[in-house]
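Every protein chain of the complex appears in place save one, which is left out.
Up next, chain A:
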Amino acid sequence: MSASTARFTDVPGDTRTARRLAGRPGPRPAKPRVQHKRAILIFVLPFGALFSLFYLVPIGYAIYESLLVIKREGTFGAATEVFGGLSQYVLVFQNGPFWQSVGRVLAFGAVQVPIMLGLALLFALLLDSPLVRGKKFFRLAFFVPYAVPGVIAAIMWGYLYSPNLSPFSAVTQNINFLSADLVLWAIANVVTWVYVGYNMLIIYSALLAIPTELYEAARLDGAGQLRIAWSVKIPLIMPAIVLTAIFSIIGTLQLLAEPQVFRSFSSAVTSTFTPNLTVYTTSSIPNVNLAAAFSVVLALATFVLSFTFLKFTQRKEAQ
């Protein structure tokens, strides 16, 4: 896989993304003067080097490739890459299937992300509540699907959905989950299954960080478990929920593995079903320059969307 596309195969909730975003705190008081500058530099260097090598350089290369066009002479003439300005970007904006695929993943995200995070929050609150037994078991059980590689999960669910071979063929013969109307939501189910546990764990660890005195105080004020969850826990773990929401938005726009697998066994999944699948298909022509332009536009869209969401939630918090 070329460097230009490698960046976009990150799966939702990718740990690299997690590490990067986790280091970015919300609003806080003015910084104290930085001391020990040299020590900080030494500590940051290993990260900085790897981050540049595997992140910034590929992005830079993708931008560079996206500015080139192919020129050649004759039928089998030699190809040369020449500077083409923004002509690849013009093609991106003229490309109907690409924007349809963007609309498709936005619809997907609008439905799937709230459901997934709602479930993750519910499970985390249940694990944190004193009323539930067998916490260790459930914590692991909810998290296990995340340990299944996305491709394997998609193949497994594809089998469960298949009309004649599914163990639940009584259902799948009557409802075709792989049809054009349902396949997007069938994929949403797979993604939810895989990532609920992961998001639950992030929210749960935020819950564990809440000082127990707060619960005690709430109880003294006469609050029950539900009231504590609603009025104490959820407001306090809001930053964690926002974080998982941003991961999920990024993950949604970068859907690749699941639709790529579903493409082989559903007539409804085309080669341009999601933006990343479009990038992949374009790069297999091979038209790396256009694929790079798609990638850059997609990255910018992801950035804008995540950032808007962050700003929006921060403003709400400030109110």
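Here is the rule we go by: a residue touches a chain if its C-beta (ideal position, glycine included) is under 8 Å from a C-beta of that chain, and two chains touch if they have at least 3 such contacts; residues count from 1.
Keep in mind that, in the parts below, contacts and distances are computed from a predicted model.
A.B. asks: Considering the UniProt annotation of the chain absent from this complex, which name among "Extracellular solute-binding protein", "Cytochrome P450", "Molybdopterin synthase catalytic subunit" or "Phosphate-specific transport system accessory protein PhoU" applies?
C.D. replies: Missing chain, per its UniProt entry: "Extracellular solute-binding protein".
A.B. asks: Could you tell me which of A:112, A:199, A:254 or A:281 touches the chain that is not displayed?
C.D. replies: A:281
A.B. asks: State which residues belonging to chain A touch the missing partner chain.
C.D. replies: The missing chain touches chain A at positions 1-3, 52, 56-57, 59-61, 63-65, 68-72, 74-81, 91, 159, 162-165, 179-180, 264-272, 281, 283-288, 290.
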